[in-house]
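Shown here: the complex without one of its protein chains, the others still in place.
== chain A ==
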Amino acid sequence: MQTALRTALPETELASLANFAPQTRVVREERPAQASGLPLSIRGLRKSFGDNEVLRGIDLHIPAGQFVAIVGKSGCGKSTLLRLIAGLEKIDAGSISFADEVKAEDIRVMFQEPRLLPWARVLANVEVGLGRDRASKDADARAEKALNEVGLADKRDQWPSVLSGGQKQRVALARALVSRPRVLAFDEPLGALDALTRISMQRLLERVWRDQGFTAILVTHDVAEAVALADRVLVIEDGRIAHDVTVNAARPRERGSAELASLEGSILRHLLSAEDRT
């Protein structure tokens, strides 16, 4: 749905000029960022640490550009799933496949900790995100553009130690965005922030996701955050996807609206009833 919305504009512009398909493609190629989301399919994914069977067969398809939130009680394997998707852990059984050939720069992860290099200035920290393009001539310009997107252009020459927690996390976001990833995975990126900063960061996440159209996978403890941001909320229980809830509310979403609140309530009930059973 998002993709349709995003491509609508250039197509209508084109229609007024000439009415054939090849040119539509040209326009899309000029703006690769706008159609960049990558679909992914997970089949029978299993992962254990020693005797501890963490994931016991995950089956999941995420369409390109979808915003998926993953919730579940602590220790249920959310981070493990994310790390498997990002290629940071080895798969025991099953598969994770992306539609296209993927480069390392196409998939980025953001953690709860900003993980900035304390000895590099903010701009240099963002440049780290360029991967193999770090040495290229336009590295500075690209990093600056990413900093602009998160609203921290004026901090480019600061040391990370002088930034606030929220600002550090925004720098980490810029670093993740600078390579124009096609899948962006978040592991509780806002977990350590205060309530107000959290809300402004949520808005920022939603905005960059809408602008850039990557596929977003957000692990969170906060069900309200999940329903406010995601197209779809997955509940993980006993190493499987126990519930797959679609959030149809229109964007921009109104925080605390009755629709979102009732959805949040029903997901919380799922989680709590699972808790009672164990």
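To be clear about the criterion, a residue touches a chain if its C-beta (ideal position, glycine included) is under 8 Å from a C-beta of that chain, and two chains touch if they have at least 3 such contacts; residues count from 1.
We adopt the following convention: contacts and distances are computed from a predicted model.
Chain not shown in the complex: UniProt lists it as "Aliphatic sulfonate ABC transporter permease SsuC", one of "Pimeloyl-CoA dehydrogenase small subunit", "NADP-reducing hydrogenase subunit HndC", "Aliphatic sulfonate ABC transporter permease SsuC" or "4Fe-4S dicluster domain-containing protein". Check A:88, A:141 or A:272 against the missing chain and you find that the one touching it is A:88.
In the complete complex, the residue from A:37, A:129, A:189 or A:239 that touches the missing chain is A:129.
Residues 86, 88, 104-105, 108-109, 111, 113, 115, 117-120, 128-129, 131-132, 159, 161-162, 175 of chain A touch the missing chain (whole complex, contact as defined above).
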